[in-house]
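The other protein chains are all here in position, but one chain of the complex has been omitted.
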Amino acid sequence: MARHIISAKQFEKNEVLALFEKAKKLKQAFKQRKILDVARDRILTTVFLEPSTRTRLSFTYAMKRLGGVVVDFGAEEITSRAKGESFEDTMKMLDCYAPDIIVLRSKEVGAAERASKIVSCSVVNAGDGWNEHPTQALLDVYTMWEVFGKVDGLRVGVMGDLKYGRTPSSLSYLLSKFSNISIHYIAPPELQIRQDVLENIKNVEVNMHSRLEEVDVELDVLYVTRLQRERFADQQLYEALKGSYTVSTTLLSRLRKIPTIMHPLPRVDELSTEVDVLPQAKYFEQAENGVYVRAALISSLLSLNTP
Amino acid sequence: MARHIISAKQFEKNEVLALFEKAKKLKQAFKQRKILDVARDRILTTVFLEPSTRTRLSFTYAMKRLGGVVVDFGAEEITSRAKGESFEDTMKMLDCYAPDIIVLRSKEVGAAERASKIVSCSVVNAGDGWNEHPTQALLDVYTMWEVFGKVDGLRVGVMGDLKYGRTPSSLSYLLSKFSNISIHYIAPPELQIRQDVLENIKNVEVNMHSRLEEVDVELDVLYVTRLQRERFADQQLYEALKGSYTVSTTLLSRLRKIPTIMHPLPRVDELSTEVDVLPQAKYFEQAENGVYVRAALISSLLSLNTP
Partner (left out) sequence: MARHIISAKQFEKNEVLALFEKAKKLKQAFKQRKILDVARDRILTTVFLEPSTRTRLSFTYAMKRLGGVVVDFGAEEITSRAKGESFEDTMKMLDCYAPDIIVLRSKEVGAAERASKIVSCSVVNAGDGWNEHPTQALLDVYTMWEVFGKVDGLRVGVMGDLKYGRTPSSLSYLLSKFSNISIHYIAPPELQIRQDVLENIKNVEVNMHSRLEEVDVELDVLYVTRLQRERFADQQLYEALKGSYTVSTTLLSRLRKIPTIMHPLPRVDELSTEVDVLPQAKYFEQAENGVYVRAALISSLLSLNTP
């Protein structure tokens, strides 16, 4: 039976570490600038019903570097989805074409899970509304593992819009698979992490703050996400808060130790470009690691004979 | 000289049956989940000047599974067509790039035929306005052939908007190549099959009905198409008629025998999802067969050395 990647909750620690080892080997292999030949009979279909660059492109690069075929579903407005076809019918139809993997992004929470119950191939959740983005979490935690040589024991700050972001929830679930993790959620009360996320990470030491300056420990990682203006009913409140959620060298210099800075990208104003030159800035490495981690995931789902 | 697929009228029965045999073999080969290597030096260009999912994707899958290259022209709004280039110039230009096949969908009746007179490669009509969609007819009749082991003698009901649909006309032309075919056209008088279609299928026994319940023979196949609300000047008439053109298990249960149910997809309301579980429901098999039949057609046009 096909395996699916629906939620960061679904992984076991050993499985994650095995995936990281595979990603590390693929990183070395891909750095040789060779196209492997291991996925030559396999087809991956990207279905992005919401705009995307990084996720779509990194899955595409990953599959092509493995030697496989990629077929893009096309932007929603150029497809029959515009004619009013139901999600179920679209998925059934795609399955008829016998791809090996469907990578699905949708505005709707639970879309990937619904798809996985319809199709016979593997489904990978590439973002379902505000709910989850498990492959993002995999590349995020992979990057931490690469920087620190381990994940156990890390103190991670997660900052920005935690309520409506799918990245903070998947990251939290994945970190919770490791030991002695503490997470510091830094957000205005209106945008703090959702209760349903907390209920799924009971073994994590959780701390909540409304400003970065309130964090009283030395963070290993500061994971920044966007604070979206449109989420605020009170625009004056947004203006007042904005400064505390813009990660600049000034803000970082107030910390006792500058943590590894991460961001899922794209960024707008919440992460100043002056930070880019700091050795702690790892967000472009994160983006790069997306290719290796997703290639490792594809290899695992398809049992490919990778290096 | 390059061969073109412009109209379902152009085929001979023997040619169609040979294509079906080839499609059947390719179905077996593709089910092995192997990418064949037979089209490795060939390029197919998809030019969809109107939205499409199924036709574009199934040609893409077909060509990729044959080992060939697919280049998509791009959505009309991102191309120079937006700058006011004429259709003739666009086709001449595409021909300069030397694809082996151009698969063309257009809102304009006769577009594929016009293209075929401009370019030196093969043109496949993937839908030209309300006129024709010959590869759809090929996969439709292939599916009947697969279900019944033959096409001669079938009694086929075709229901919905028959006037403005390109699928009913191409299907009629292709069925007319076989013997002892009877077609029951089921549509409100305003949307009945066009006279020009009937003139081309003189060897078919034609019956017209305004409701499914009027059909007094046991149909082998009921081919459902969409009844488009926007076609009705009188919206009350539409509301009144709608029920008779929604194929539900209730409607089907009134028939003495439930026929094989087909639909070109996408469907909206005209075919209830409750029908999906019936063994007679064959519309997703139809969609799947699209890949095999189109691969067979590509093989034939390019004289590929397929299994």
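Note that the chains are named A and B in the order they appear, and that numbering of residues resets to 1 at the start of each chain.
The rule is simple: a residue touches a chain if its C-beta (ideal position, glycine included) is under 8 Å from a C-beta of that chain, and two chains touch if they have at least 3 such contacts.
Model, not experiment: these values are computed from the prediction.
Colleague: Can you work out which residue in B:18, B:71 or B:217 touches the chain that's missing from view?
Modeller: In the complete complex, the chain left out is touched by residue B:71.
Colleague: With respect to the chain omitted from the figure, which of A:2, A:147 or A:265 is a touching residue?
Modeller: That would be A:265, which touches the missing chain.
Colleague: Could you tell me which of A:236, A:253 or A:273 touches the chain that is not displayed?
Modeller: A:273
Colleague: Can you list where chain A touches the absent chain?
Modeller: Contacting residues on chain A, toward the hidden partner: 30, 33-35, 48, 51-54, 56-58, 60-61, 64, 75, 265-268, 273, 284-285, 287-288, 290-291.
Colleague: Residues of chain B in contact with the chain that isn't shown?
Modeller: Touching the missing chain: residues 40-43, 69, 71, 73-75, 77-86, 88-90, 92-94, 96-98, 100.
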